[in-house]
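A single protein chain has been omitted; all remaining protein chains appear in their positions.
Now for subunit A:
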Amino acid sequence: MSDATADPRYRRTPPKRPIRFSWSDERVRAIVWQLLVVGIIVAVVWWLVRNTQHNLEVRRIATGFGFLNREAGLPIAEHIIDYSPTNTYLRALIVGVLNTLKVAVIGIVLATILGTLIGIARLSKNWLVSKIAGVYVEVIRDLPLLLQLLFWYTVLQGLPNPRNAMNPVAGVFLSNRGLLLPWVEWQAAHTGALLAMIVGVVLTWMYSDVMRARRMQDGQPRRVWPIAVLLILGLPVAVWALMGAPFTPDVPALRGFNFRGGFVVSPEYFALLVGLVTYTSGFIAEIVRAGILSVGHGQWEAAQALGLKPGTVLKQIVLPQALRVIVPPMTSQYLNLTKNSSLAVAIGYQDIVSIANTTLNQTGQAIEGIAIIMAVYLSISLSISLFMNWYNAKIALVER
């Protein structure tokens, strides 16, 4: 309710009435009930805290977060940042958080793409395509995720051993130790190029915004892509070249038991990612389908009557309206995917739950360990929610 539209009558203050200390006064009743409820909650929480503290003391169970600075001693197979068992529990937990983010972020992107494709496929006029998409959705949605994860993990374990690894393309190996891809020896110049690419994407986005605003003013279409290519590809290459253009290929090779070198996608990570993406995409497909169906047929027809091309109709007319229906439930799916990644424990992917569990087992500090897990998921989930709410507000129908 904004001031411009508000009826001045509503802004008048209602007459004040003194509080009578009687049960018949609605405000007194309200205060009493609120006091009672808050009192009960505080008493229960206080009792739980006291009881826990007391029992921890009696049983001489260590408390506090001092253990975070102790040596962890636990080996972690996959780490984005440098890690060895001599590092602290804090670093081990950070590695766990990064592992969770690694699967959640990539999972969300892939699940969105796959889910959108399947959602559109289910609306296809091609009988076979729409039926296959329908069967996919029904099967995937009806099976428990844990079962699917174990299924994928078992399938990946059925791959040949490293010595008999599949070698479809030179330098690429697929075995029960995972997928190995050729890579480059990572150096500072590569990090610089990566940062330059991120800067390029941001600049491109800003540039296209400015161009769109100008187009709105004079109606002249402007080409954005030459500048975009320059910023997104040219800038990183330039940075890389300026920093000495290092390039040492790192091709995986079988040495002893395992492959050494190259970029490794472990079976644990791959099984978790595939499981989460296929499972969540089943739900996303239905959300996308619902979103597209929610746009009235008249909108399509009106757009076609204006002579717009089918692609333009989808991009400019249907999608902006469908997104308003799609985005809110999509947020829930993203949150689900992130939280479901905690099932990683079952197949041995060392995410935050796995590492925090080991930590609390070794230190015996279950309360602190669980608190850390909860804080991590809460932070990630709230970040996703905030971002999605911001995005939702941005694409919301601007009411005039």
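One rule holds for everything that comes next: a contact is a pair of C-beta atoms (placed from the backbone, for glycine too) under 8 Å apart; a residue touches a chain by one contact, two chains touch by 3 or more; residues count from 1.
Here is the rule we use: contacts and distances are computed from a predicted model.
Missing from the rendering is one chain, named in UniProt as "Amino acid ABC transporter substrate-binding protein" (options: "Sarcosine oxidase subunit gamma", "Amino acid ABC transporter substrate-binding protein", "Carbon-phosphorus lyase complex subunit PhnI" or "Phenylpropionate dioxygenase, large terminal subunit").
In the complete complex, the residue from A:P168, A:G219 or A:G256 that touches the missing chain is A:G256.
Among A:P75, A:G244 or A:G296, only A:P75 touches the chain that is left out of the view.
Here the missing chain is touched by one residue of A:W47, A:W186, A:W225 or A:F247, and it is A:W47.
The missing chain, though absent from the display, is touched by one residue of A:L194, A:V345 or A:A371; that residue is A:V345. Although one chain is not drawn, its touching partners on subunit A can still be listed: residues 10-11, 13-14, 16, 27, 30-31, 34-35, 38-39, 41-43, 46-47, 50-51, 53-56, 58-62, 73-77, 84-86, 154, 157-158, 161, 176-177, 255-258, 260, 267-268, 345-348, 350, 354, 357-358, 360-366.
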